[in-house]
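Of the protein chains in this complex, all but one are displayed in their positions.
What follows is subunit A.
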Amino acid sequence: MADSKPTPENKGMDRRQFLKSSGLLAGGLVGGGLLGSLITYEVKDSKKGSGGTAGDTSNADHLSDARIFFSREEDFQILAAATERIYPEDKNGPGAIKLGVPYFIDRQLAGEWGLNAREYMKGPFLNIPEANQYEDLSQTDKGRADQGPSGDTLNPLPTPRYQSRMTRAEMFVVGVRAIDEAAREKFDTGFAKLEPEQQDEILTHFENDEVNMPGVSSSTFFNLLAQTTIEGCYSDPVYGGNRNMEGWRMMEYPGPRASYADQIEPDEFIVLEPKGLTEYQGH
């Protein structure tokens, strides 16, 4: 490993090359699962870039392509596969995986949003014995099933929506495992390996609240997953998604700028090459 210090020659090499040159492949020093995932995981393909500008930027991204929240690789694979069905690659351009959305979500869950640091998380909560006084409320027409943090996508409710004691991070872990379990029950195969149509079928069950999950309804989890996926496609690349601003390019969104005074009055639609926060902040 002494010669693996970055040089102009080797700093751009992908993980397959790294593993080969470091002897990991030949020596079998790591378990098959890990090795397999390191090599085959689809996110790695995005290093080649789907737009014309991947170039050097992709190398910088490469160094931050690691999980800091999901400890189980297979959980991350399920998450990645689900985000890709929510925002699939098509003729318009890359899907969620190439945009880095799984890493975006991983980082969001590791931070204050995933930990519900800015939310009111004091009890009593509904699903504990101390909260028995609320049981009558849970018997309403709509019940608790529609509750969740994705307010925009849900119907009016008899109470404020988010009454779970689980954080978003916990919901995601429970959620991706429930997706996999539903896939195994129905198709005898893990979610990540299913055909796209089968994956859509499983996700639709979640969307329609037809799956039992502990602590949170499946539609709540699905809405959270869908909303976070879209955020990952379109938020500033600094958060790990919207790789190389490809999400913005597809949407013809120019990014943050000091002024749009020249674009505010003209009748024609004006497309500008996107710029991110790094440029806006002058780095």
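Heads up, the rule we're going with is that a contact is a pair of C-beta atoms (placed from the backbone, for glycine too) under 8 Å apart; a residue touches a chain by one contact, two chains touch by 3 or more; residues count from 1.
Heads up, the rule we're going with is that contacts and distances are computed from a predicted model.
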item: Protein name (UniProt record) of the chain left out of view, among "Gluconate 2-dehydrogenase alpha chain", "NADH-quinone oxidoreductase subunit H", "Sigma-70 family RNA polymerase sigma factor" or "Sugar ABC transporter permease"; value: "Gluconate 2-dehydrogenase alpha chain"
item: Subunit A residues that touch the omitted chain in the full complex; value: 85-88, 90, 92, 113, 116-122, 124, 126, 133-134, 137, 149-151, 153, 156-163, 200, 203, 207, 226, 229-231, 234-236, 238-239, 242, 247-248, 250-254, 256-261, 263-267, 269-270, 277, 280-282
